[in-house]
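One chain of protein is taken out of this complex; the other chains stay put.
Should a chain be cited, it is by its letter among A, B and C, assigned in written order, with residues numbered from 1 in that chain.
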Amino acid sequence: MATMQRSDPWSIDVALIGCGDHARLDLLPCLTQIEGVRIDAICDTDEKHLSATSALVRGALTYQDYRVLLAERESLGAIVVAATPQVHSDIAGLAMARGVHVFVEKPPAASTPELTRLAGMAAEKNIITKVGHNLRHSAAYLELCNVVDPGTATIFDVRYITSGPRGDRWNLNSPIRSFLLSHAIHVVDLVLHALGEPVAVSANACHFENGGLLVSGRLSFPNGRLSTIVIGDVGTSFQFDAWAMSSEGLIVHIDSLRSVWCKGLSIKGRRWSEVWTPRPLEAGHKLAGYAGELEEFFAAIASGGRSSPSLAEEIATYKVIDEIHAQIQ
Amino acid sequence: MATMQRSDPWSIDVALIGCGDHARLDLLPCLTQIEGVRIDAICDTDEKHLSATSALVRGALTYQDYRVLLAERESLGAIVVAATPQVHSDIAGLAMARGVHVFVEKPPAASTPELTRLAGMAAEKNIITKVGHNLRHSAAYLELCNVVDPGTATIFDVRYITSGPRGDRWNLNSPIRSFLLSHAIHVVDLVLHALGEPVAVSANACHFENGGLLVSGRLSFPNGRLSTIVIGDVGTSFQFDAWAMSSEGLIVHIDSLRSVWCKGLSIKGRRWSEVWTPRPLEAGHKLAGYAGELEEFFAAIASGGRSSPSLAEEIATYKVIDEIHAQIQ
Amino acid sequence: MATMQRSDPWSIDVALIGCGDHARLDLLPCLTQIEGVRIDAICDTDEKHLSATSALVRGALTYQDYRVLLAERESLGAIVVAATPQVHSDIAGLAMARGVHVFVEKPPAASTPELTRLAGMAAEKNIITKVGHNLRHSAAYLELCNVVDPGTATIFDVRYITSGPRGDRWNLNSPIRSFLLSHAIHVVDLVLHALGEPVAVSANACHFENGGLLVSGRLSFPNGRLSTIVIGDVGTSFQFDAWAMSSEGLIVHIDSLRSVWCKGLSIKGRRWSEVWTPRPLEAGHKLAGYAGELEEFFAAIASGGRSSPSLAEEIATYKVIDEIHAQIQ
Partner (left out) sequence: MATMQRSDPWSIDVALIGCGDHARLDLLPCLTQIEGVRIDAICDTDEKHLSATSALVRGALTYQDYRVLLAERESLGAIVVAATPQVHSDIAGLAMARGVHVFVEKPPAASTPELTRLAGMAAEKNIITKVGHNLRHSAAYLELCNVVDPGTATIFDVRYITSGPRGDRWNLNSPIRSFLLSHAIHVVDLVLHALGEPVAVSANACHFENGGLLVSGRLSFPNGRLSTIVIGDVGTSFQFDAWAMSSEGLIVHIDSLRSVWCKGLSIKGRRWSEVWTPRPLEAGHKLAGYAGELEEFFAAIASGGRSSPSLAEEIATYKVIDEIHAQIQ
């Protein structure tokens, strides 16, 4: 005879707010793989998104208005939000007011003051927050960190070229601000994760005929540590490279998140490198970091681990973005 | 106010039988992404597997005995099975007797006569069957097929090296048979998918001190088409390469399922190739083919498309395996 | 009966001055492959270098003092010089005074005023000069230029990491100047060749514990074109990458001078790139550009083509180096 499965030792009711492609294809499959996570409700203003997502999560209630959801679902322990910066702020504020933990996609807010206000609220209410910077959790970056402790890296350079989107979005009335909050934010987060807070920022931009933008930036850190970043939305496909250098000259290169090259340690000689590649049949969302970021967030709720970057930690990233913004305008 | 989501236009109750790592990590996330699929029940003799899987599928009933499950779950439309060859046969037989469609992992049976018996039963009962040969659905192989129609390929070579398992398993009392049914079966399926049924098979084996095996085989096809295969369980990690050649000499090379090289078509000149790589942030199970194989199976049930290889089509693969077996003993 | 071969339609007597490893292994084999070039004399203060080189060039006279060589070898049409910056200036001056054409390795002079003086002399005497910037002639860079006309490129970035030498050399009494004249000069030449003369230069440096240096620089060009350069002597092996971007967003990437990736043009789709690789059995000095730079120089002498960069063109490169020098001190 069949028996209904007993509840897990630990479980939490979660609402997924914003059910677009990223939420449905990248986040949802990871959520359903975390033990203890019960997707209690989903929410999207768009009926089609809501319906497509609902078909994948049997038993979850559906909402079109997150205010109603937050008001009604009393058992909620956490929300996972993937919407627009202004909506992120609003939802996060409402959820934190209720004591609900918040995982929010980047950008978590449209401005630094707004982000600072939210971070203050999280501190006050003792809320666990996390901004969805998946690159920190990507398999390639984790392998890099195993080889060179970013805390001791002398150099950390990133080259990040996407194929868009371009131009103004999110009602920011600024293509440059849109660019910085949607593209540059990934790179700045990673650099700050690796090297800490910079002491100086320098940047210049090239504007393309096709509306695209390319920013060349340089961040200086205490003790002369340096980061060179190139960020563009002018490519025809997404390309990502990063290089860390240890103080001994060991170079670790992430090539498109698909391989990690380590140059300078091989016992076989100078022309031998070591290279990591994922398993050919690697499946799931570990490579891109979507699994890891959500696992870390819920582990922090369940057992008190670290969830990073919190809204408070994100402020440093916004300040660098503001500085780049000022320089390239 | 929240509303429970209406049922989809099409839906089917599915049981997942066998909840080991492959089922839980590779198949389950794909099942939960197919609209209309309702995981009604899960089954495993191992309590731990059952419990871990249950935590991810809210509402599914749990069973430890598939006979009980098949007897009790009257609404079942299909089963997805990932167990051992003898159990595959047994479950498939019981399910088909009830009119339930069957997706079964390879190897679907321990012997060719047994497979033939099952295929006959499927034909008689008009059951949709599919053996889980995910490589056919891998992104890299699909890209290859876009470039060279395998039906017109002159050559299709595969090099497949795994790191194990080695030795006897599944109570087959034969390390060679175990090797052929767990490793060679992938390669033979792909070659037959590309070139059809061979007219002659030739093989030789090298036995390693560490218990490993490497088989070098050659399959001849009508019109002189040729396939050279090298299959081993002696590596330290999984490596997969395949080469197809068109009658004009165009070579398409799958390198570790992570890139596809096309040599001979570039307008830029002879030393230019074209190469496909997945998106750096590609997430999910499309690369490995786990998503595609299950989608095809359920699409065939929902709307009558093709589900391949069926148990009947798998017989040709078993015959080649038997021939290799006879030659390398 | 044997016959002595008639002299070529065109021939020139050449002296190779400086017979160290670079001259003997990189330049000499190219010189002996250029029709019409007769190596009349070789010169090195080091007996061992002279003797080793002499064994490879039957019939060439040997000198230890280039002043004596230049005084005695009246038939000389050109010299190929590979020594130190101060010696380069001195030899070039003496040769040009005699009307002898000059191919000189970089750096051609220790300072910008000295270089300017030499360039003036070349103009006055109508001498053909060329500085040995082999990267301009490397197979990879030529392929890049075939795909994106550097004259229309919007972006040209270079990442250049060597394993040394480090520290002060050539009696320059400045490790930074030594770094700039031996390493950065390659990169600056290539960027200026691609984008022309910059309107602004910005740079910062990171000093390594092991004495190494890494410079992060940014050059701005008319119409907002931009170049980001990273140059270091802190690696464990030589690594070279360059990226050019057309105004349409086509990206061409030179990966270690061994492959050229072209992203954004493939008719097969967005995830397909085109990639150039040299022939597996490519032999000789074409890949590195040593053959091409010497061929261009002698072709200019023989038939009046262009030989670039001349000493005069090199001045722009020195000015950028001076600007970087000022900023990172």
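Throughout what follows, contacts are C-beta pairs under 8 Å (C-beta built on N, C-alpha and C of every residue); 3 or more make two chains touch, one makes a residue touch a chain.
Remember, it's a predicted structure, so these values are computed and weren't measured experimentally.
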Among B:Q64, B:T84, B:Q239 or B:S259, the residue in touch with the chain that has been omitted: B:Q239
Selected from B:L142, B:I251, B:A299 or B:I315 as touching the chain missing from the view: B:I251
Chain B residues touching the omitted chain (full complex): 154-155, 157, 159, 161, 163, 202, 204-210, 212, 214, 216, 218, 220, 224-226, 228, 230, 232, 234-237, 239, 243, 245, 247-251, 263-264, 270-271
Hidden partner chain, residues of chain C it touches: 1-5, 8, 25-26, 29, 32-33, 35-36, 38, 41, 50-52, 54-56, 58-63, 68-69, 72-73, 134, 237-240, 256-258, 277-285, 287-288, 290
Interface with the unshown chain - residue positions in chain A: 146-147, 262, 266, 268-269, 271-279
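The working rule: only the chains that are shown with their structure count from here on.
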Identity of the most central chain, Cα criterion: A
Fraction-based call for chain B against chain A, same above half, different below: same
Centroid comparison with chain C (C-alpha atoms), farthest chain: B
Mean-CA-position distance for chain C and chain A (Å): 44
Separation of mean Cα positions, chain B and chain A [Å, integer]: 34
Two or more partner chains touched - positions in chain C: 271
